[in-house]
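Excerpt of the complex: some chains, original placement.
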Amino acid sequence: MSAPTDILPLEVIDKTINQPVWIILQSNREFTGTLIGFDDFVNVIVEDAKEWIVNEDQNELVMEHKGRMLLSGNNIVMLVPGGKKDI
Amino acid sequence: MSAPTDILPLEVIDKTINQPVWIILQSNREFTGTLIGFDDFVNVIVEDAKEWIVNEDQNELVMEHKGRMLLSGNNIVMLVPGGKKDI
């Protein structure tokens, strides 16, 4: 179905491996860090993730995680390669 | 099942590749930008997405994202090829 010039979502994720990434969950929790893995269900592994909550356009750092973290695909709303700019 | 004159949803998305698109999520977040990829689960990749919230019929620009973003299919309610007219 996808024309040759089209890009598959999993390809975009694949190209983000070892790169900064910004992930937003259904609960509005946000995470930035380095994407180091994923699977076909868009479960992802983030390294040294920082957890944020956005209150009235202000990014509040909730926690700095050391090491790896799995975020479950069925809760992910948005995944932005390159990370979050205004932090 | 679909008669020859009928159009498959994924065909419509396919024809929107590299075109403006307007996407509304279950949480009422809205995004406009260029559609550059998708898959069979209607996960989509949008380039240079603008994020909007509609308050009392007013489009409020929440954020301008540079580069690519993945929006997860299980949260998408509406996808409008051609983008949002009144912004």
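When the chains are written out, they are named A and B in that same order, and each has its own residue count from 1.
Here is the rule we go by: contacts are C-beta pairs under 8 Å (C-beta built on N, C-alpha and C of every residue); 3 or more make two chains touch, one makes a residue touch a chain.
Please read these numbers as outputs of a predicted model, since none were measured by experiment.
Undergrad: If 2 of the identical subunits are displayed, how many subunits does the entire complex have according to this structure file?
TA: Shown in place are 2; the entire complex has 7 copies.
The definition used in the following text is that only the chains that are shown with their structure count from here on.
Undergrad: Between subunit A and subunit B, what is the separation of their C-alpha centroids in Å?
TA: Each chain's C-alpha centroid was found; their separation is 19 Å.
Undergrad: Provide the residue numbers of subunit B that touch subunit A in the complex, in ascending order.
TA: Those in contact with subunit A are residues 10-11, 14, 17-18, 25, 27, 29, 36-40, 43-45, 65-72, 74-75.
Undergrad: For the complex, give me every residue of subunit A touching subunit B.
TA: So the residues of subunit A in touch with subunit B come to 1-3, 5-13, 26, 42, 73-74, 76-82, 85.
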